[in-house]
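The complex is shown incomplete by one protein chain, all other protein chains being positioned as in the whole.
And now, chain A:
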Amino acid sequence: MEALYATVTGFLAASGLYLALRGRTFPVVVGLTLLSYAVNLFLFSTGGLTTNGAAVIRDGVNDYADPLPQALVLTAIVIGFAMTAFSVILAMRVRGDQGSDQVNDQRGEESKEDKS
């Protein structure tokens, strides 16, 4: 299970990073979202991977799951969700203000093209 989990997390993070480095706003937002999913999965695994483990201490139970990473992931999901919503709106605002969805300054690129 560890190998599969690690591969999935790593693949998500790599895809997120690749998209976040693109030049248009939409892939950047999607990339950051994927990155936050990867981070959530990673945080989840920091308490050790267990299945069917109890989170609350009880008599007669020996197999425990660490509840703290779950609480952390919950917080991270809420924050990540708000941030994604904000960045989507912001990307639309940039699109409206600039007339293009380029992340970098359109005017700067034009002047570079003029020189070449």
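Note that a residue touches a chain if its C-beta (ideal position, glycine included) is under 8 Å from a C-beta of that chain, and two chains touch if they have at least 3 such contacts; residues count from 1.
Everything below uses one rule, namely that contacts and distances are computed from a predicted model.
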Chain excluded from display, named as in UniProt, from "VWFA domain-containing protein", "Sugar ABC transporter permease", "Monovalent cation/H+ antiporter subunit D" or "Molybdopterin synthase catalytic subunit": "Monovalent cation/H+ antiporter subunit D"
Options A:A14, A:V61 or A:I79, residue touching the unrepresented chain: A:I79
Chain A residues touching the omitted chain (full complex): 20, 25, 28, 32, 35-36, 38-40, 42-43, 45-47, 68-69, 72, 75-76, 79, 82-83, 86-87, 90-91, 93-94, 97-98, 103, 105
